[in-house]
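Below is the structure I would like to discuss, written out as structure tokens.
Every protein chain but one is kept in place in this view of the complex.
Up next is chain A:
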Amino acid sequence: MARVVVDVMLKPEILDPQGQAVQRALPRLGFQGIADVRQGKRFELEVEGPVDEAALARIHEMAETFLANTVIEDFVVKVEEPATAGESK
């Protein structure tokens, strides 16, 4: 089964209170040198059948209408190659 990943991030100009909270916590925990933190969401979709153009179009629509709130968030759809799935970059 192929995996499609949808990454959802707040648009750059939108305030991210969660990211800010993480950033403020880092130095307190001894982690220095991080200027900014933005936190997002990642959806991993296991697709039944081939990941062809039609399937991607459907996922795109899914992301636009449901997974992401496009008023304040951007999203990126990526197809994960089976060979690389599970590897860390």
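Here, a residue touches a chain if its C-beta (ideal position, glycine included) is under 8 Å from a C-beta of that chain, and two chains touch if they have at least 3 such contacts; residues count from 1.
As a convention for this text, contacts and distances are computed from a predicted model.
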Protein name (UniProt record) of the chain left out of view, among "Aspartyl/glutamyl-tRNA(Asn/Gln) amidotransferase subunit B", "ABC transporter ATP-binding protein", "Probable glycine dehydrogenase (decarboxylating) subunit 1" or "Phosphoribosylformylglycinamidine synthase subunit PurL": "Phosphoribosylformylglycinamidine synthase subunit PurL"
Residue of A:P12, A:G33 or A:G49 in touch with the missing chain, whole complex considered: A:P12
Omitted-chain contact residue, chosen from A:L26, A:A54 or A:I72: A:I72
Missing-partner contacts on chain A, residue numbers: 10-17, 20-21, 24, 69, 71-72
